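Right, I'll just put the structure down here and ask away after.
Of the protein chains in this complex, all but one are displayed in their positions.
Up next is chain A:
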């Protein structure tokens, strides 16, 4: 039937000729685009000519017989472009369970696309199960571990105007990249103005940290500086920073990697923390203000290594209390050993 819904796909820039169904060329017709009459200048007889179509010309085109206003033909024009080479990425964030591949198009096509993915391992074709969400993703379970044969993944994207594909070839070990560590927490350490205690958890997607342990990379800097400091940790999920600048707010991130294979994860969510300070800032008196302002200019330089009672480096009256405590402790030990 002439009014059956019909979709027509055309490339951007193409010239489109629409016929009014079975009507003769010289029949009197009226074309509408999305309900609006189309000017006769676009007609060649009863044919509608659209030159050099662009995206704005997508829509419903209808053709009516001149006098009776019967609907003779209707089509939905979708203007788009054939797919460019898709971008494909495969990664194992759950080693040794398997890996996933995800893809996208670098530029939109403006019309529906379908994707087909094939995974070949040696002579065997494997099935990559499509994920419900996100849509452009599928996952594969490893059947064998420690394989010397590469995996070849081909993604083909097809639409009404053309197709394109891309292939990735990789070794099992090359795509191992964990998710970033989770639950990163940074806390000041009471009575320690230069320490920050950082702890985190293994990413929950990593299935077997006992047999496949992760190592970690911690980076931290005070907000006011651009230079990061780094620590690599092969064991444990916590670390104490001992060289923080007193009173400065820090930004801290952690990354993870399988101990032996693959690449580093992305950085975790950043956490902020400030080391313990002796008194709250808003309670500073006049005298202490002058003291802290003069001391703070020197805190931008790397502080010298100090003993507890080195008056030159420690800020505020806390220095005296610490000296006293150290003195008492030493005296106590002395008494014990007599």
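The rule is simple: contacts are C-beta pairs under 8 Å (C-beta built on N, C-alpha and C of every residue); 3 or more make two chains touch, one makes a residue touch a chain; residues count from 1.
Convention: contacts and distances are computed from a predicted model.
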| item | value |
| --- | --- |
| From "50S ribosomal protein L20", "Programmed cell death protein 2 C-terminal domain-containing protein", "Cardiotrophin-like cytokine factor 1" or "Phosphatidylinositol glycan anchor biosynthesis, class T", the hidden chain's UniProt protein name | "Cardiotrophin-like cytokine factor 1" |
| Touch with the omitted chain, as defined above, among A:57, A:74 or A:147 | A:147 |
| Absent-chain contact - pick from A:8, A:52, A:116 or A:169 | A:169 |
| Touching residues on chain A - with respect to the absent chain | 96, 122-123, 142-150, 152, 169, 173, 210-213, 259-261 |
